[in-house]
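With one protein chain removed, the remaining protein chains of the complex are shown where they sit.
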Amino acid sequence: MEQKKKVKTKVISQTEIADGIYDMWIETDLAQTAKAGQFLCIYPHNESMLLPRPISICETDREKGRLRIVYRVAGKGTEELSLYHTGRNIRILGNLGNGFPLEAAVGKRVFLIGGGIGIPPMLQLAKDLKQEGKAAEVTVIAGYRNKQLFLKDDMGKYAAVYVATEDGSAGTEGNVMDAIAENGLEADVIMACGPMPMLRAVKRYAEEKGIDAYISLEERMACGVGACLGCVCKTVEKDAHSHVNNARICTDGPVFSAKDVNI
Amino acid sequence: MEQKKKVKTKVISQTEIADGIYDMWIETDLAQTAKAGQFLCIYPHNESMLLPRPISICETDREKGRLRIVYRVAGKGTEELSLYHTGRNIRILGNLGNGFPLEAAVGKRVFLIGGGIGIPPMLQLAKDLKQEGKAAEVTVIAGYRNKQLFLKDDMGKYAAVYVATEDGSAGTEGNVMDAIAENGLEADVIMACGPMPMLRAVKRYAEEKGIDAYISLEERMACGVGACLGCVCKTVEKDAHSHVNNARICTDGPVFSAKDVNI
Amino acid sequence: MNTKVKIAGVEFKNPVMTASGTFGSGMEYSEFVDLNRLGAVVTKGVASVPWEGNPTPRIAETYGGMLNAIGLQNPGIDVFIERDIPFLKKFDTRIIVNVCGKTVEDYLDVVERLGDTGVDMLEINVSCPNVKEGAIAFGQKADSLYAITSAVKKKARQPVIMKLSPNVTDITEMARAAEAAGADALSMINTLTGMKIDVHKRKFVLANRTGGLSGPAVKPVAVRMVYQTAQAVKIPIIGMGGIANAEDALEFLLAGATAVAVGAMNFANPYTTVEVAEGIEDYMKQYNIEDIHSLIGSVE
Partner (left out) sequence: MNTKVKIAGVEFKNPVMTASGTFGSGMEYSEFVDLNRLGAVVTKGVASVPWEGNPTPRIAETYGGMLNAIGLQNPGIDVFIERDIPFLKKFDTRIIVNVCGKTVEDYLDVVERLGDTGVDMLEINVSCPNVKEGAIAFGQKADSLYAITSAVKKKARQPVIMKLSPNVTDITEMARAAEAAGADALSMINTLTGMKIDVHKRKFVLANRTGGLSGPAVKPVAVRMVYQTAQAVKIPIIGMGGIANAEDALEFLLAGATAVAVGAMNFANPYTTVEVAEGIEDYMKQYNIEDIHSLIGSVE
């Protein structure tokens, strides 16, 4: 595994692609090694905020050496971030976490399920699976609040995309599971990121179908590198670090096999 | 007295005019009422710093509605300030303090004595005295560290300027009192701003000559408006606020008659 | 929508007050905010005679906060009664006078003088960390807090608020002592004792060496102490410590405070008090909260 590092770099561009959803490209050689499902920690400039903000990687451009993040403004930290203009200094720590297991998709029909701000990592994942070409079939199911279908077209370049919206303004009215049912979709393995209720539904669905599911979890973090033990999740087996069924989402995850965690 | 107010406005321009000395013009209608010797409080954007930075007004442009400040980078707050580019938001509180008493100069030969970062307020003061034309003669004596004679030419437009430098690289080697002696200068009243040792020398000199001196004092401040009682100086008479010989530099000053304060 | 709160029978138009020592007697800040918009003005501490306070520097900025060591400079009760109270009476807001002293007699003297001045409440400052004599000592031992509280209660013609020090092992022990002695309300927290050193001069930044830490830096400690105290006593609490905006104030109300006070942040923004009062109303509208009492102590 390549070494993690904190770098001071620059914002290449930023645009608001949906209400409160921002799309930023960052210049960094971390792009060379970034894996789908990994995340960055971004340090606010306003020093009243100490802790880095964990944000998942949406897309990587290895040739140009740049990373893309798509995030929702949820507080003071992401609000500051949303104001960064082209050329603004930005301090990031990366690449963090394990990422999704591409090998698990070999020869399989794969669901990529993203809910809300859990959609972004699905873009790079779809891209990688398409380029590797080892998956039998890749289908994205994305759950949105409304018809502001951010990243849908990007993902459409690499996979079939089915949409669910809470207000029914596009695709299936309801959640991602409703979209799967309505469209009679089938898969042999699932990779998912999104709110906890969605991940629980995915875990249940995978158990019923007897298939594997890999889910990306989140929790309040401090260090982002596995030292503070802040961001743990309950595991079925004893975790390697503390031997107490508490795995560290930032380092043992964020992606876990659904059957290994109690959520 | 016009009302004090806190305003969010913009930086018009900023340049470094000597090592670590910055020259900034700020857009604000506070310029209409600003008096020489008054100061502004500037609030840092980096919220790890709560308190406003008191900075004296160097020059006012009433027609264009802009204020000029010239300050030294002395810490994190002024360092942030020094990075503001044209158009940057800036939050200021003004106009604060009493300013120099122009009426005391009527018909008199006036010394304007500035030391280091105490020089800036002397520019607007020289300008006002020149424009009022009621002073018999206005002479500026400015003490610098070295031959980086910031603001000398500006002040030269309104008064004769004599210089002292610590390293002797320009004008009289030594301090402002040495320059007065070396050039055999005379005055009937003094207005001064600068480091405490200089102000003490000015107070002594005025006492020996039996003339009035008005000196601008500084002290660590919190509120800048007379509420916190942080920035007091020792007064000969009981102060009006607390009746304990502790006047508030931010509101009763910063300009005091030298004979009224124990420094 | 009701924002009125009552403490010891005194009604406040809203729960937003000023923290003693950060707002003078209102005169200076009346240039920036309409004092009629505030629930109460809590005055700078006043003693039986004028106090000089500590030498300068009295102020030091710290990360997310500030240290002060003013040492309760004040003009004494005579000037205060003749100048400051009449000024405050011109406004439609409650007047709470912060009382300080070096001996029990000092406190009682001031309390007595205030008896017929028509001020609404008294806040007894037994927790200022910046005066050597008396003061803080009263606020860090339960038995002496009990003693001074009952002595003040005997003399006071107005309801009595005891202002508690956070520099204690168990804030609830102090709160229970004050309540047992008859205090009508509690205000907390006063400042945490702190120190700053100039490493280049290798000197204390404050002439007094130590000072009182306030500002957003201390808010988590203050909210915790208000919550613990609200669980331990029945008398109302006025919560303070780093309140910069309505959300900060709401944290204190949810933790169990009946009212809140804005302190150091007046210095960072002279409009803070009124912005907090308006922000609380906006929050109540946003969540359709009819009566502010449904917020008090409602955290789960």
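List of remarks:
Think of it as A, B and C in the order they're written, each chain with its own count starting at 1.
Methods note: a contact is a pair of C-beta atoms (placed from the backbone, for glycine too) under 8 Å apart; a residue touches a chain by one contact, two chains touch by 3 or more.
Being a predicted model, the structure only gives us computed values, none of them experimental.
Here one chain is not drawn; of A:32, A:146, A:242 or A:262, the residue touching it is A:242.
Shown as candidates are C:17, C:70, C:148 or C:213; the residue that touches the absent chain is C:213.
For the options C:53, C:159, C:194 or C:236, the residue in contact with the chain missing from this view is C:194.
Those residues of subunit C that touch the chain absent from the view are 62-65, 67, 140, 167-169, 192-197, 199, 202-204, 209-210, 213, 215-221, 223-224, 227, 242, 244, 247, 250-251, 254-255, 283, 295, 298-300. Considering the complete assembly, subunit A touches the hidden chain via residues 3-6, 43, 47-52, 93, 219-233, 241-246, 251.
Here, only the chains that are shown with their structure count from here on.
Work out the mean CA point of subunit B and of subunit C, and you get 36 Å between them.
If you average the Cα atoms of subunit A and of subunit C, the two centres end up 47 Å apart. Under the contact definition stated at the top, the residues of subunit B that touch 2 or more other chains are 47-48.
In subunit C, the residues touching two or more other chains are 63-64, 216.
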